[in-house]
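One structure coming up, written as structure tokens, with questions to follow.
For this depiction, one protein chain was excluded, whereas all remaining protein chains were kept in their positions.
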Amino acid sequence: MPELLEVRDVVAGYGRGPAILTGTSLTVRPGQVQCIIGPNGAGKSTLLKAISGLLPVRSGEIRFEGERIDGMRPDQILRKGICFVPQERALFPRMSVRENLRMGGYVIDDKKVLESRIEEVLQQFPILRERAHQRAGTMSGGQQQMLAMARTLIVKPKIVMLDEPSLGLAPKIVQQMFEIMHMLKDRGMTVILVEQNAIMGLNNSTWGAVLDLGKTLFEGPAPEVLADPRIKELYLGKAKAAA
Amino acid sequence: MSNVIQIVILGLALGGVYALMASGLTLIFGVMRIVNLAHPVLIIAGAFVTFWLFRLYGVDPILAMPVAAIALFCIGVILYKLIFEKEAASAKYSEMTVLLTFAVAMIFDGLLGWLFTNTQRVTTPSYATDAIFIGDIFIPTGQLYAGIASLVVIGLLLLFLQYTRFGYAIRATTQNRAAAQLMGVNVGLVSLITFGIGIGLAGAAGSLVSFIFSFFPAKHWEWIAILMSLVVLGGMGKLGGVIAGSLILSVIAAFVGAYIGSTWSTMTFFLALFVILLVRPQGLFGDKIEEA
Partner (left out) sequence: MAVQQLDVDNVIEARREYNAGLASLDKGKRVWQFPVLLLLVLALFPLVQVMDGYNYVLHLMLYTFMYVAMASSWNILGGYTGYISLGHNVFFCIGGYFSGMILAYFGVSTLITAPLAGLAAAAVGFVIGSVTLKMRGPTFIISSIALLMVARILFDNWHFVGGSNGITLPQLELDAQWMKIPYYYAFLVIAALTVWTSYKIKHSKFGLGLRAISQDEVKAESAGINTRLYKVSAFAISAFFVGMAGAVWGEYLTYIRPNIFLIILVAANLVLMCILGGKGTVAGPIVGAILLIAFNELSVVYLGSSELNILGTGVVMLLALMFFPTGIIGTLAAKKKLPRFLDWD
């Protein structure tokens, strides 16, 4: 039986520049919360962009439920069931919260289904319901992140990828983010998480992977990764200093 | 007083035509961040299409608008596919696209000049030389009809953008291209079609231009600066802005032309551009951009 998502020896880079990913491999199983950690410039965001179709893959394969998706356009990959929330959150600043949610359901053809899902989401997130008509650009960082993550519930993807959701957020808000992430998981989504704050990321995940020098150097259950002394020295030491 | 009203009406009518001319330009910029220096020469291409339809088959210029629009839409799509599509991922995108459109402008300039020579042309439907009188206000029907036709087309464009699914996709892509892509919009297709629509609008504007101004291939250089100024003034990519800006400035320019001299009325647009750059660089309705 094919894995949910399989990344095999992917090489990718920006424009004609050097390869950032130099043969990365990763396997994602359903129900996991997979946390990818690693130093800056290692290619964590690049990997997510390659999976989502935003970045072309120079060599290697990406398979989703057995089907090759490398080379597909981002909108096609979304329809397959992979949703990506980038670092910049991809909100429409001049649209209201409700319009952003509606835009999130662009690929849903049935208007009724779309409207009912928007209502569901607004119900679950009272803060968003309050601001349903507020322009997304005027909300705080934490509210924007909430909107970006809540928006994935409209489309109900199989995999949701989050690129550094805690970036720029106060610690209390960060905790809320992780709660939302757990909610996504409880709704049946598999989560791939890129986190600069390695300790917090791994603490909230079931599986961990270390990406460095453009390759996956280490994979394992999150607690194991956290506890491994080599990982501690190479990657968590830095996180400790930053945290 | 009637003199003032006359100037205002003429200014608005001309402003409407400028708005139509600039609308395609701002649309293309909004979706694809392309500064299309070839826009005016394609307007002239539309004028030529209209001119020959008029000369050879007696087709009324205003009725020829859909034909010119469709013809130029096709040209636009072909140009985008051949030239601009592959630049979409390039690092020096904005630089490259400007230079590319500059080259395209020269190509069409030379092509039209070679095919049709640089003699001044104008279509002469009866209303181009007529006028109506409301009280003692004298309004040339040519400008009036052109102004009305422009506003009708712009109105249709606005309806399209607001109420159709594709228009929705265009607006989303204009606001945040990457986000639109992640929401499932095929931004490549949106860019292609929008470019076609933008050039199609140029074609339609060309039909109106054919009887309001006398035109010849090299005239596009004069319009580049005016249309560009209008786009910057309104806020790059903002359709509403360019419409408002065109109307307001054209009225001001009409007054300048009437009271100071016609050579200076074109100056109005450029002076306004520099003033806006000094005072409010993002244009009247633009989003605040980070300083370059």
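For clarity, chains are labelled A and B in written order, and residue numbers in each chain start from 1.
Just so we're on the same page, a residue touches a chain if its C-beta (ideal position, glycine included) is under 8 Å from a C-beta of that chain, and two chains touch if they have at least 3 such contacts.
As the structure is a computational prediction, the values presented were derived from the model and not from experiment.
The chain omitted from view is touched by exactly one of B:Ile224, B:Leu239 or B:Ala254, namely B:Ile224. The residue from B:Leu63, B:Ile78 or B:Leu111 that touches the chain not shown here is B:Leu111.
Although one chain is not displayed, chain B still touches it through residues 29, 33, 35, 37, 83, 86, 92, 94-96, 98-100, 102-111, 113-114, 117-118, 217, 221-222, 224-226, 228-229, 231-232, 236, 263-264, 266-267, 269-271, 273-274, 277-278, 281, 289-292.
As a convention for this text, only the chains that are shown with their structure count from here on.
Chain B has its Cα centroid 42 Å from the Cα centroid of chain A. Of all residues in chain B, only 89-91, 168-169, 172, 175-176, 178-188, 287 touch chain A in the complex they form.
In the complex of the two chains, the chain A residues touching chain B come out as 15-16, 52, 54, 56, 73-75, 78-79, 83-84, 86, 88, 90-95, 103-104, 106-107, 155.
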